[in-house]
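Just passing along the structure, written as C-alpha cells.
Below, a portion of the complex is reproduced, with chain positions unchanged.
Naming follows writing order (A and B), and every chain is counted from residue 1.
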Amino acid sequence: MIILQKEITLRACNRGFHLVTSEIITQIPELKTIRQGLLHIFIKHSSASLTLNENADPTVRTDFESHFNKTIPENAPYFMHDTEGSDDMPAHLKASILGSSLSIPITDGKLNLGTWQGIYFCEHRNYGGPRELVLTLLGD
Amino acid sequence: MIILQKEITLRACNRGFHLVTSEIITQIPELKTIRQGLLHIFIKHSSASLTLNENADPTVRTDFESHFNKTIPENAPYFMHDTEGSDDMPAHLKASILGSSLSIPITDGKLNLGTWQGIYFCEHRNYGGPRELVLTLLGD
C-alpha cells in the first residue's frame, strides 16, 4: 500500500463551472501504477469548490451557475460579510454546499468514474485567480 | 494495512430517498476483518447520490424528497439542459448538492455510525434503473 501526494495549481477560470477531469489526470501519471485505491482531491480555498457531474453537455454547467446564483443571491438583506464584494458571501456558501474535496476510486490504473461523470472545478468568485489543489493518491 | 475494492449494483428504486445500510453491509463480509479503517462508497452516476441521515422514521425520507423538489423545481425558466426530461436537470443539481460519495469509519469490524445514522441512496430520476457503486475498504 502506497501513498503519494502533490500540489498543483489550476489556471484562473471565469466564474462558473468548469470540466477539469483531463487537466487533473494529466498531472498524476502515477495513477497508472495503482491497481486499486482512492484519489483525494482537495481545494485550498473557501470560495471555490469541487464536484462530480455530467461530463458531456456544457449547458449542464451553465444551468449549475444559473441555479446557484438564483438560490444564493448576491446582496441578500441578511448578509453581514460584504466588505470583499457582493460575490464573496454567496461564494462561501456555494463552496460549503458543494464541498472542498472529492474522493474517487482508482481501479486498474484509472479513475473509476461512471460514463457520464466528470470533475467540475467550481469558481464562485468573479476574479478568483489561480487555485491550489492537493492531490493524495493511495492504494496498492 | 490492507485495501479491498468491489463493485456492486443497487436494484432500481423509485425516485426518492431509500435506506440501504443493510443492503450495503451484507455485500461486504470483509468488514468484519478490519479493526480500524474507512469504508468509501462511491456512486458512478450524475443524477443519483448518497448521504447519511436519520435511520428510524420513514417520514424523514419523504420530507427530503418534498424539500428537494420544492427548492430545485422542474422546468425552472433558466434551465437550458432539458432534452432528457424535466426531472433530469434537477437530478444533476440534487446529486451535486448531496454528493457522490461517503466515507464512514470502520471500528472493530463494524461501520462506526451514530445510533440514528443510516445510509441513504437518493434516486433523483423518475426511472433511474439499477445503479452501480464502488466500495473501497481500507484499514488494518
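Annotations
The criterion applied here is as follows: a residue touches a chain if its C-beta (ideal position, glycine included) is under 8 Å from a C-beta of that chain, and two chains touch if they have at least 3 such contacts.
All values derive from a computational prediction rather than experimental measurement.
The copy number for the entire complex in this file, given 2 shown chains of one sequence, is 3.
The criterion applied here is as follows: only the chains that are shown with their structure count from here on.
Per-chain Cα centroids separate chain A from chain B by 20 Å.
Residues of chain A that touch chain B in their complex: 1, 36-38, 51-55, 57, 59-60, 62-64, 66-67, 70-71, 97-99, 102-105, 107, 112-117, 120, 138-140. Listed in rising order, the residues of chain B touching chain A in the complex are 1-5, 40, 42-47, 71-72, 76, 78-81, 89, 92-93, 95-97, 99-101, 103, 132, 134, 136, 138.
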